[in-house]
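Structure provided below as structure tokens; questions to follow.
Every protein chain except one is present and positioned as in the full complex.
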Amino acid sequence: MEIRCNLDDLSPEQASHALGRILDQGALDATLTPAVMKKGRSGWILEVICYPGQADKLSKLILSETTAFGIRRHRMERMILERHHITVATPYGEVTVKVGTLEGKTLQQSPEFSSCAAAAERHSVPVRLVYQAALSALNSEAFPKE
Amino acid sequence: MEIRCNLDDLSPEQASHALGRILDQGALDATLTPAVMKKGRSGWILEVICYPGQADKLSKLILSETTAFGIRRHRMERMILERHHITVATPYGEVTVKVGTLEGKTLQQSPEFSSCAAAAERHSVPVRLVYQAALSALNSEAFPKE
Amino acid sequence: MEIRCNLDDLSPEQASHALGRILDQGALDATLTPAVMKKGRSGWILEVICYPGQADKLSKLILSETTAFGIRRHRMERMILERHHITVATPYGEVTVKVGTLEGKTLQQSPEFSSCAAAAERHSVPVRLVYQAALSALNSEAFPKE
Amino acid sequence: MEIRCNLDDLSPEQASHALGRILDQGALDATLTPAVMKKGRSGWILEVICYPGQADKLSKLILSETTAFGIRRHRMERMILERHHITVATPYGEVTVKVGTLEGKTLQQSPEFSSCAAAAERHSVPVRLVYQAALSALNSEAFPKE
Amino acid sequence: MEIRCNLDDLSPEQASHALGRILDQGALDATLTPAVMKKGRSGWILEVICYPGQADKLSKLILSETTAFGIRRHRMERMILERHHITVATPYGEVTVKVGTLEGKTLQQSPEFSSCAAAAERHSVPVRLVYQAALSALNSEAFPKE
Partner (left out) sequence: MEIRCNLDDLSPEQASHALGRILDQGALDATLTPAVMKKGRSGWILEVICYPGQADKLSKLILSETTAFGIRRHRMERMILERHHITVATPYGEVTVKVGTLEGKTLQQSPEFSSCAAAAERHSVPVRLVYQAALSALNSEAFPKE
């Protein structure tokens, strides 16, 4: 399900807080998009992705945590990669990599940012270095030819 | 219904004017979201919310008031708070408050901004003061425990 | 069909490149909207419009060209203007104009930007002048009264 | 002078109201740009353009009308077109056109949007038609070769 | 000092991480604004506010933590409110309020969001309720007449 509402009456820090609460309560993803609302007001569109079984609970949460007087929602079809994690060795220690496959084919290998950031902090280097080292450590042959 | 179209060929003042016309003709809400379009053009996504009975009329209005050559639309399910208005007394005079309830429970009490702005002008104070005074005047006990 | 995904892990130049690839592979339109994602990350929502027959191919392209681990999609109803092209004479040479009609009524006459830009370059004038000259050359009587 | 501040604690309708107040009090221009602030909050940068003599008054207005605890400002050099207005006849009546010149050369001829909108309303036609008619009515020869 | 650079080659999660690092290293404030860059790329403008004594250190940090190959910077004049904190009693416990004064006059009284959020969590109520209760508890007489 995708749940949406327009917000023109909520301060940025309250909006950010609401986003966190919605994710804590089981939403798959949630975003705030800046938009121009009626009367030229600058507000946001809140967009929440969740399983259908969570939709009622999250709709009510939105109506009580934000200033929205209504939400709209509809069913989406999803196509997702199967995901698993692998570990690669880098000069900065081991880093976790998220791997996404579709019908048995690897389409994505993505170093976990939080894992890179932790290693970067341990070695006092920019996180970009660790990220690049993790990419180097991946066997690029494993990547799909299109 | 949600009606959407991508605009990459309309000046901002024309886009704002179209937004006003669409709301005048019965849309429930309408927003403009800045987006990057094909060929790296910076444009907007126009999003209009309306009752199904208004969808054809508003679709044609969009096609004649904007530069869009096509719109897309789909049905959404809505969940809305029941709303009524109350009046509270503040040091700056009476202010209207919009109250939203769901299944008999009050979820929102929101001072009407235009009502606050009018009171602020009469007393030459920042509108924030009137807004806060209206919140103070509301009986905070009436708010829901989650 | 409308296909959407949230991107918080792709650099702007990769995102722009992916947009081009998606359009090359048959999408009707594709946009990137800046949004605030979970954990306060600043990312984009990618939105692709396509015919249902292209949806599977484009979904897989998105999953391999971007860093998304999932997409969501749903069917939209479209209302489009019939379009044909006419040519108008301007002081800067001929310019192509795109004409949109609905139920036999002309709703849009829009000078092709690339055609205006080419004429502007040939005559070393700002493109705005050519655009305005093309509008002048159109018979404004042909426009619909609402 | 350009005055700027970051706002992460003000609702959109209050921000829009503040923008109006600032323009009423003599600012030359004022804009709100959506931005991601510290802690991943989605807020705005407020930017106000004014004459140096107005800077103190407007700085204080910003500090009392918004939630900013500080503003920053600096002097800019301006280059502006000299402007005057002319009137052109269109099938929808007379329309005002703003003309901008630099060192005696006409660089801009821009139909006033509010004047077009008024004519459009009188004749019940889309404002785009009136805008285009006004452009047609301008003697395009008068435009500068670059 | 205001330091700025254009980023078109950094992923959102790296950009957010860099923002955090910059604030940790002593910047007064830092924001990311979405913008359209050359070649139609969708990127960000990074804007950092700092004391002049920090400018060199932060400039180098930006050049090593982001993908920017150059920064630009200039001196701004600041006008800031003097700030102190007070505590108010609410039905949800004590809440900290930030008070801003200019030339002895109170211009701002702003409940600390983190303090409200903590109280809201302790009492399992929406943070909005605590925020409003804190505003109610403030003596609105203390506010300035303009």
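A, B, C, D and E are the chain letters, set down in written order, and residue numbers restart from 1 in every chain.
The working rule: a contact is a pair of C-beta atoms (placed from the backbone, for glycine too) under 8 Å apart; a residue touches a chain by one contact, two chains touch by 3 or more.
The structure presented is a predicted model; accordingly, all values stated were derived computationally and were not measured.
Enquirer: Which listed residue, E:30, E:50, E:71 or E:129, touches the chain dropped from view?
Expert: With E:30, E:50, E:71 or E:129 as choices, the missing chain is touched by E:71.
Enquirer: What does the interface between chain A and the hidden chain look like in terms of residue numbers?
Expert: 34, 36, 39-42, 91, 124-126, 129, 132-133, 135-136, 138, 140-141, 143, 145-146
Enquirer: For chain D, which residues lie in contact with the unshown chain of the complex?
Expert: Contact residues on chain D toward the absent chain are 2, 16, 19, 23, 29-34, 47, 49, 74-81, 83, 98, 100, 102, 107-108, 110, 113, 144, 146.
Enquirer: Write the list of chain B residues that the hidden chain touches.
Expert: 7-13, 15-16, 32, 34, 37, 39-44, 67
Everything that follows uses one rule, which is that only the chains that are shown with their structure count from here on.
Enquirer: Where does the C-E interface recur among A-D, B-D or A-B, taking recurrence as more than half of the contact pairs being identical by residue number?
Expert: When the contact pairs of C-E are compared with those in A-D, B-D or A-B, A-D matches.
Enquirer: Rotation angle, chain A onto chain B: superpose the C-alpha atoms of these two copies and give the value as a multiple of 5 degrees.
Expert: Result for this pair is 120 degrees.
Enquirer: Could you give the separation in Å between the centres of chain A and chain E, each centre being the mean of its C-alpha atoms?
Expert: Here chain A and chain E have centroids separated by 23 Å.
Enquirer: What positions in chain B touch 2 or more of the other chains?
Expert: Within chain B, the residues that touch at least two other chains are 33-34, 36, 40, 64, 67, 74, 113, 126, 146.
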